[in-house]
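What you see is the complex with one protein chain gone and the rest in place.
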């Protein structure tokens, strides 16, 4: 039984970690860390867990926690994990960081987009980018995993096989993403009030959202060259779910013809054919976020628009599961040699 | 492995049965019955089940189905189950009817409130009202279970211990209930369109809703006398969840004093103290439907209003789980001797 | 042209006052008071008013404001208006207070339910309770109007004629009310976040909500005696709207018979027959909050439940219009002799 500590357990991603790990047969939560609710019953913060979790919240003391836990999840704001980590801790425990601190290899890019100084740049090199389906083998060996962002998980996985196989012009890639409001966290801010979000849709972070360089870096590895994309997130009046609509020009094949639907399908099958958590939908079927709600699935559909020579790709995830806590658990499973789907065998809920 | 057939598998309650039974370790669905989607892949109707359920829908042939299944769930409109049932079928298979056909013992009451003639009144006597926490032992012996209605499950369980113990005046009981829209089913009707329900709340079935006599009958058994209640359902712009707010005058105890909070608490503990699926919340905490979403829990909170001499009771369930499919599976578990929580060990999802 | 000042213009009720007054032909806003947004453009706070309101926010200086405005609306937290008001101000300007400070005649009741000391008890006697349809003549003479609460407006108007005419037993009255989330204001609090409210319904303030004594006082005047009611508010995942479902035992008439539907209808017609803003729905039709959204209407429907001997009354308003800003403007119209519907001739928006 692996002992698990969570720092930031009372945020939405933290709460979702608790939901998932409470049914995990190989893991046991020993530390519910929270800055705001120390000494309060965890189930007083999340009433859904009444009579399921009996523990109270502890502080965010990573030093002490590292002595008790085999693995620590940090579901905390940017900068915190980097400020707490050190060699002593990493020798004692594995860390899965749900913040952005170790996602981006180029520290100057991190510091520019996030506007803060990185407190532990020396660990960036070692950290493994925990996109399980792409970096599975590296994750297995890691002691520090950078759990990908929600938008990035969805955006990258939706385009990855086509870029890897050179079927689309990666410089033409545009990602128009739509997210439920839990992605904004549980902080008490006016823009996230019910009355501000409900019956409303807006874009935000236009040409400036922090997930942009993360997508660019990872898809750049797939493309074998640096690339620049347009990424526009939108806030949708729903709790959970991300839908990414992606546009890219098709790239001519060696024989001068444009790729067909079957070419694209073959690329998806090549990389994802055996993946439990990625479902390539049937031709003509496109993802709906409701179909993945509460689960760790990524649903992907796509088509070729012959009129414009573009591929249109659509991917959907539950931002709190595959986009945060679920993928973090999947990473833990890989790191500890558990079956990859342990604790994640969740059927999406409809309606 | 018990073989399960579902008639009406493509309605919301039917779809929820599929979700729950797909993770049940002792049951296997062998028949996905549907009037509207015969020969279509079940996962084409419910995209959430893509790659989880591979079967196609069959017709609603109970005769044939009874030869293949050990138990049949009928998640169908009123009247259908009663019209199909017969001794041959009941000799071969158990039936859990999610419609109202066998819930009400007095056939004239059924026929008056439902406005249809009962096709199999001879089985009413035998049928067991499947409110598991109240009728557990009878359910274990049953071959025909009448699965309770969604409003009724919530309304009855919330008041039952207090009526049984004579702590409230059952003639003064008023149930003001609020339900998510999945309770209205998946039929294509204008009043259930998104734009009609969203940003709106209304009452319906005022002084005439069909769940009224069902509540009255069951609470009448608890009271040991016939009773008449006011029951008003409301339609709330959310998918799932029922909240029942109940008002009743406190009944003087033998010593002439009014019952205290502790008296009421003791009654709840007496009847529900060992129940896995009923959570009596702590003093001052009242249920929210979100806390039970996706789970089989019933959450109950209550208080005494000394100014008015009333008890105010609040109960919450997920109408599709404890209010329909979950309770049906719980009944199946009882009927076949499985652990009562098998397939129902679901943690509510928040947010 | 009446000059209007608003203190608390950037809350939801304040913003609604701006929306309504911007189309009022006899009024002109000269002061947009705000504690949080001083010197910021009002339209930067409420983007809907871009190019409609050009002014910037000022502070909440009632002293100075009273020299510039003919009437001041205070859409502020409890206690503020009472703390600012004085004879100098009232000699210069009329005040319509949207807080609870002057609604309750018994200062000890106010202090008990609100938990604060009243700073200007000497003005309570003078203040007119601004429920226009009931107190129209007094409002016309008032210099200080206590604008009723949202729940109270809906709850009182729905029951008033029946209590006034002695058709129902006022001691048996139970008000189960449901409100959209704008009633909770624009403060940044976790319980009002989108993800906490959406897909959820809960009761709050059970047996303790502050609108209770306000309803009791006003209905007590109608009954001609003190009365005690049960009042339970619920939070509904929608922006606007209040629905009050009210239950009361019918009171025998002089001849010993129970009142009929027609008796109740006659009472409603007697008091509301000429009211522009109160719509008594046709028999068998019950209000939906969507039907009054954005307007100053009160919709009322009712029925007699012969089985239980109760009347069930339903009333609906838009909490920000008739429940706050609309009624405040209606009061202003009365106080200044304008046509009562000026600025309020709004057609509800559907969907």
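Read from first to last, the chains carry the letters A, B and C; within each, the first residue is number 1.
FYI, a contact is a pair of C-beta atoms (placed from the backbone, for glycine too) under 8 Å apart; a residue touches a chain by one contact, two chains touch by 3 or more.
A quick note: this is a predicted structure, and the numbers were derived from the prediction, not measured.
Shown as candidates are A:184, A:314, A:328 or A:344; the residue that touches the absent chain is A:314. Panel shows subunit C; residues 12, 15, 19, 22-23, 46-52, 182, 198-199, 239-240, 279, 281, 285, 288, 290-295, 299, 345, 347-351 of it touch the chain omitted from the view.
For subunit B, the residues touching the absent chain in the complete assembly are 12, 181-182, 186, 188-190, 192-199, 237-239.
Those residues of subunit A that touch the chain absent from the view are 174, 176, 178, 180, 195-196, 198-204, 206-207, 228-230, 232, 234, 236-241, 243, 245, 247, 286-290, 293, 303-305, 307-308, 310, 312, 314, 351.
We adopt the following convention: only the chains that are shown with their structure count from here on.
If each chain is reduced to the centroid of its CA atoms, subunit B and subunit C end up 38 Å from each other.
A separation of 46 Å divides the Cα centre of subunit A from that of subunit C.
Touching of two or more other chains is recorded for residues 12, 182, 198-199, 239 of subunit A.
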